[in-house]
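Single-structure report; data block below.
With one protein chain held back, the other chains of the complex are shown just where they sit.
Letters are used for the chains, namely A and B, taken in the order the chains are written, and counting of residues starts over at 1 for each.
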Amino acid sequence: MAINLYYYASPATFYQLSGKLIPWFGWSAAILTLIGLYISFFVAPTDFQQGEAYRIIFIHVPAAWMSMFIYLVMAFWGAIGLAFKTRLSFMMSRALAPTGALFTFVALWTGALWGKPMWGAWWVWDARLTSELILLFLYIGIMALWAAIDDPQRGDRAGALLTLVGAINVPIIYFSVKWWNTLHQGASIKPSGTSMHEAMLAGMLIMAFAAWFYTIAVALYRVRTLIIERERNSEWVKALTGK
Amino acid sequence: MKPRHKKLLLIGIGLAGIGLISALVLNAFRSNLVFFFSPTQVARGEAPTAKAFRIGGLVEVGSVKRQPDGINVRFVVTDTAKSIPVVYQGILPDLFKEGKGVVAEGKLGPDGLFTATQVLAKHDENYMPPEAAHAVEQAQKSQKTLVTE
Partner (left out) sequence: MKWAGFSQFWAMGGYGLYVWGSFFVTFAVIILEVYLLKKGRVQTLKLLKRMRNFENEA
């Protein structure tokens, strides 16, 4: 088992394997998005309070989930990298950050467009919105740090440390609506049950899975580019990039 | 100084900086963590009544009165225990309705009237079609009559 893991943790093997996986994840994401969009606009009924405006939820909630989840995965890879000095884990962390920042931006953007007609404000400084904005700054800060440090190994470690420190923000975002008075409503999906109509819930979950597969495809694509950049002096990359 | 020590020092400085930033963020954050105060909290004197603050609760059913001038609107914010009368001048959000959640920002006058400069609607996390909402309402009503009987 251990030998097997090391086998897949070697950048050369991983490069080959991920190349085969990307189309599968990419096409799954595209198909799920089409199904999700169809449910979002043609199956899910009009909401009793918010009319058609609530349809923003089909983008907003999956994006907000991904923004937090990707951060946790980045922190996980960063911790693995720091603990076991595995090159590939740091690269995974780096490959995820731009997509995490993208979903954070989307969550904030769609939230503003949803808040204006429903709440009456594009933006308020409540705990949920503020902590999500801090998440965007964290993503940008971590990427800036990586860009600022020329030595890849040093950059890896510094970025991983910052990622781990910032991870405390994720539970704050998630529980903010529970811990404090916020304008943002509570979670619709809780361990005690779901306060959503089935078709609405189905649309939201399918869009969330689409976002997942998209993230995996994009992160693998990015990590492959990172691998050949970092391993450019190894024999296998030399063979790959040609005579 | 050995390069290794220098590196450690740099990491230490970086961490201290990050710690400082997070402390500052959290501190700035804390003053805003309480987004609004309930009428009960205001009655208990927990709200900073000297400056503008926000109150939150439900719009009392039957309390919304548009003034004859057509600009001002009056309503009562309640948390069922205590309530605060509010006067507001401006556009109300689409979800502003009697019996629904509301957050109003403004100042509390000495007469106990809250003059709002902004009114926001706070909705709940339930999403369903109107028919389902109607069915839920009916079920709750019949349950109530059963209890009172």
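By our rule, a contact is a pair of C-beta atoms (placed from the backbone, for glycine too) under 8 Å apart; a residue touches a chain by one contact, two chains touch by 3 or more.
These figures come from a predicted structure and were not determined experimentally.
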Revision key, fill the gap. Whole complex considered, the hidden chain contacts A
Practice item. For the chain that's not shown, point to the residue among A:L32, A:A63 or A:M92 touching it. Key: A:A63
Revision key, fill the gap. From A:V106, A:M196 or A:I216, the answer for touching the chain not displayed is A:V106
Exercise for review: Over the whole complex, note the residues of subunit A touching the chain we left out.
Suggested key: 41-42, 46, 51-53, 55-56, 59-60, 63, 98-99, 102, 105-106, 109-110, 113-114, 116-117, 214, 218, 221-222, 224-225, 228-229, 232, 237-238, 241-243
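Operating definition for what follows: only the chains that are shown with their structure count from here on.
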Study note, to complete from the structure: dist(centroid_CA(subunit A), centroid_CA(subunit B)) in Å evaluates to 29
Revision key, fill the gap. Note: in the complex, subunit A contacts subunit B through residues 45-50, 53-54, 57, 117-121, 124-127, 130-131, 134, 154, 157-158, 161-162, 165, 168, 180-183, 185-188, 195-197, 200
**Study point:** Contacting residues of subunit B [partner subunit A, same complex]
**Key:** 7, 11, 14-15, 18-19, 22, 25, 29, 32-38, 56, 91-96, 100, 103, 118-130, 132-134
